[in-house]
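Reading through the structure tokens given below for one structure.
Note that one protein chain of the assembly has been removed; the remaining protein chains are unaltered in position.
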Amino acid sequence: MVMARGFGSSVPLQSGIVPRGSRAVVFDSIFEVFLLLGTLVGVVVLGYMLYNAYKYRFGSGNGDFDEADRLTVGELPTGGGGGRKLFTSFFMSMVIVVSLISWTYLTLLYVEEGPSAEDSLHVEVEGYQFGWRFTYPNGHTTDGVLRVPADKPVRLTLTSADVFHNFGIPALRVKSDAIPGQETETWFTANETGTYTAQCYELCGAGHSFMSAEVIVMPPDEYEAWYESTNGTQSSENTSAIHSADTNALQPTAPANAGRLTEVVV
Amino acid sequence: MTDTNPERTDGGTVTDDHGHDFPGTGSIKRWFVTTNHKDVGILYIVTSLFFLVLGGVLAWLMRIQLLVPRGPGETILGPLAYNQAVSAHGLLMVFWFLSPFAFGFANYIVPLQMGAKDLAFPRLNALSYWLYLFSGILFGVSFFQGGTFSGGWTMYAPLSVPTFTPDVGASTAVLALVLFVASVTVSSVNFLTTMHRMRAEGLTLRSLPLFSWTILLTVWMMLFAFAALLAALLVLSSDRLLGTTYFAMESPAGALLWTHLFWFFGHPEVYIVFFPALGVMAEVFQTFTGRRIVGRKWFIIAMVLVAIQSFAVWMHHMFLTSINLQVKTLFMITTIGISLPFDLMVFALIYTMLKGKIRFTTPFLFVFGALLLFIIGGITGVFLGAVVLDYEFRGTYWVVAHFHYVMVGGVTALVGGLYYWFPKMTGRMYDEFLGKVHFAIYFVGFNLLYFPLFVAWETPRRVFDYAPELAPWHQLATVGGFVLGLSFLVMFYNLFKSAFVGDPAPDNPWEYAHTAEWAVPSPPPLENFDGTPTYRNGHLEVIEAGEIAPRRDRSDTPAGSSVSADGGIAASSKTAVSTELPTVESTAVEGPSHASIWPFVLSLGAFLVLLGLSPLQEAAFPSGMAGAAYATTAVGGGVVTLGSLVAMGLEPFHGPVFEEGEAWPFSGIDNGKVGMWIFLASDVVLFGGFIGAYVFTRFAFGWTGWEPIPSDPIPGLVNTYILLTSSFTVVLALVAAEKQHKGALVTSLGATFVLGIGFLVNKGLEWQHLFHEGIWLSTNVRSSTFFLTTGLHAAHVIAGLIIALYLTARAWRGAYLEDSRSVEYFGLYWHFVDIVWLFLFPLFYIL
Partner (left out) sequence: MVSTKLYTAIYAVLFVSATIQVLVEFAGLNYWLAFGVIMVLSAAKAVLVAAYFQHLRFEPRSLTYLVSIGLIAALALTLAASYSLL
């Protein structure tokens, strides 16, 4: 697959006009084009509007409608002329919008296809009120911290233990719903090591504002070492100090919810 | 009123208000009993502005909270309170402010623009208003029942079920929405009947003014979209109050079910709130540029396309759920498709300015500003249509900024509309200088508030803890929020003062205004026109009452149906559609009535019922005093509701006379019948939503692995027989009434009633049996769908029986022999209930 070449590499491949590469590259390049064109169209249209509003202001003498043909009370409404211009502009806007969206559709197909299963690390993500649990292929489970190797595509399968959540890592431009009873899939590739934040993007209750997780992108060899050390154990690495502090802080304000929380989660 | 001459009733004049117990505008009583469309319009506008303030204060609270990112303990509103503020703000602004504000204008202006004296069913119009007001009060009450709903205006499941949002107030908020939907349904039926049936002669749909066009399309969308929302809300209410498990987290695809039902409503809702604003823009642009709109025909076609397509884009709100790629592609395409007609409309408005003589009055400034804002909202919306970008924007402030630009852009146009029509409504001019000051502050505040949110788009939605580097933008926004809000003080001061001491307004203060509302005095007389308006010669003429008398025979000649005299009473249902039949003959006795207290009392009753039911959980009231008080409230409310329905039925009420002019596509069909069918069409969608929910859930569960709940189809079959027979007896009743056979009429109606009772008894026994086997609503999702869907049907049967009982009693005393329409309309409803059962039976009993 030609497409798949871009996934692992830290240098984003730009194969022609359709952006390829990590999710961040894809998003940023499309966003940039949209911003540019959007601003351009906006400036032109708004400018044209303002210019004409000024030009034809009352008393400017530019308006040249026939006084005999002016609007009168009680007439049956009809349209004014100018249809050709209307269609020209409509047609132009249509071309812009349709071609822009079609262009992004090709990228959508690429994103939907994702990296091949063999090439990627597969992690299951489960959202719950108010945190994230990650399960690795060897069965190792952690709460609040997701560790992944740099430069390797990561495939996530998401679900929820209670309500509708949405898992997103803004810096890596990846996001997907976590829905109880359903599984959704998404993927990302992190090119730079470091610590990122994942965040919940669907209102899920009192702790929603603080429902985050750490995403630690490690150099591949360090990751391997860490992964070996987990040895398939179930041990939970609960480093999420922020996370537990959050839930504590939430207790007094949401006793009703919190009380039920335990029943629900198990 | 001495006005007993039938000729005089249309024409009779009326610079001041009619006599017969109809109090003047200065009297408080007037506002409780009025059914006049202009009064109702004003009530809508004033009430909606009140909800604007409420929603605005909540927005301020949020904006204060957002001044800086807040950690867990550092908040002003606690986390749950913040969620409540977000949710209540969204719900209030969208439902209780924006739409009703627009409908205030619709009520006031549309009948004038189309040459009608009032809406088809004036009492129902008052009923819509009171239901709306009481639904808002109910929503207000929810704040004091442990806290209102906190799951966002989208109410996503399963956060919306009591497991996660246990407060009573959350249930109350949902019930308040149910009441609101009832109001919308009643008013949709009313507007559609009016706008299709009661246009002045010569005023074809094609030549309807654009504001009326936008309202017409809005109402069509409302009719179907709100029916889907009603289905969703009833299921949610049942999950909350009765313990069904549609949306419980264990339910297969319960969360997705909600998103489908909600967005099937939710996307059309976007246009429902925006279209009226578009209509205001079109009118105001024409008036203040002095030019007719460019490409009027295409403008209308574009709107029609949008209205239709709006029902085929809902899954673009679900791109990140588990829906498949084919569906994503399809909905991406329909989404671009729906955005294109708007380009055309925007260009049409812009080109209308060319060669005009633009007068920058306050209304024009607001509308012009609205168009600017809408263009920005539209461009940023295209971003969301690109699915790859949407994947990232979902749940962020990009969405928040975008929809505020569009929706509050719409509000901007409507505020322009308020200035535009203020002189018409009050008879006085507002202060132009203060109007401009308002616009300047408003426009600056708006952009200061919402533009920074695009820059800070990476803030997740509905949170108050965000990346610290975004704080400056949020601070700008907060300042903007206050500027925007305070600008309204200028408006309130201006309008309030001007209403009393402004310069008197002439009929047409705007010179180039062309629609019919400017042809009548400001404010218009009670019955709008001094005669019958007609456009038969291509422009508005008001014809003296006498002149058109010969045309009367044309007014009602239904093909083959048996319409005769006398305003009767017909039909009701879950939303209490009763019908006033304006007929020529009846007014020979009495002039049009404009007063009825029953819409108010009925709505109060409905309010009490829902308030009383709000603390239910698992179908049980809480124990103790509180539970008893609630139960009493519900029962008392039920009595008031039923009593006022009967009182409304018996009340001699006459709508203003109208001559059938243009009535496409329902010409020759009586208003009452058209209203009934329109209502039934929405009921089709309601049941469609329920059956759809069942099919969807069963499909997710595994179709064939799903055992029907009743182990034995025979009770169901017996009920099918019973219902079919009762349909047959209703047919016989109508035949008897047409043949003026009193005995047969009473017998057939009575038989229908008895059969209906039989149906319910049989069902009761069947349910009893199931309960004994330990199968209850909350047992599993199969039992939930079974009990709730057949229960909704049973509720329709009960409503039908109440009407049947009423009809039987009246028939006993000799009614309906002259005029069988009430029997006929009841039949339409009853057969519909029968048809629904014809599908429920196989789906729930044998398949």
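Going by the order they are written in, the chains are A and B; count residues from 1 in each one.
Rule of thumb we're sticking to: a contact is a pair of C-beta atoms (placed from the backbone, for glycine too) under 8 Å apart; a residue touches a chain by one contact, two chains touch by 3 or more.
Here the structure is a predicted model, which is why all the values come from computation and not from measurement.
Taking every chain of the complex into account, the absent chain touches B. Of the options B:312, B:499 or B:817, the residue whose C-beta touches the omitted chain is B:312. Residue-wise, the contact with the chain that is not shown comes from B:680, picked out of B:353, B:680 or B:815.
Contact with the omitted chain, checked across B:144, B:496 or B:699, is made by B:699. Here one chain is not drawn; of B:727, B:752 or B:790, the residue touching it is B:727.
The chain omitted from view is touched by exactly one of B:63, B:89, B:199 or B:260, namely B:260.
Residues 224, 227-228, 253, 256-257, 260-261, 264, 311-312, 315, 318, 322-324, 327, 559-561, 665-669, 674, 677-678, 680-685, 687-689, 691-692, 695-696, 699-700, 704, 713-714, 717, 720-721, 724-725, 727-728, 730-732, 735, 827-828, 831-832, 834-835, 838-839, 841-842, 846-847 of subunit B touch the missing chain (whole complex, contact as defined above).
Convention: only the chains that are shown with their structure count from here on.
Between subunit A and subunit B, the centres computed from C-alpha atoms are 34 Å apart.
Remark: subunit A residues 26-27, 30-31, 34, 38, 41-42, 45-46, 48-49, 52-53, 56-59, 62-65, 70-83, 85-86, 89-90, 93-94, 97-98, 100-101, 104-105, 107-108, 111-112, 129, 160-164, 166, 168, 170, 173, 175-177, 179-184, 199-210, 245-246, 248-250, 253-254, 256-257, 260, 264 touch subunit B in the complex. Partner subunit A is touched in their complex by these residues of subunit B: 70-73, 78-83, 86, 150-152, 156-159, 163-167, 202-203, 207-210, 249-256, 286-287, 289-299, 320-322, 325, 328-329, 332, 336, 339-340, 343-344, 346-348, 350-360, 368, 371-372, 375-376, 379-380, 382-383, 385-389, 391-392, 394-396, 458, 460-465, 507-508, 512-516, 518-519, 535, 538-541.
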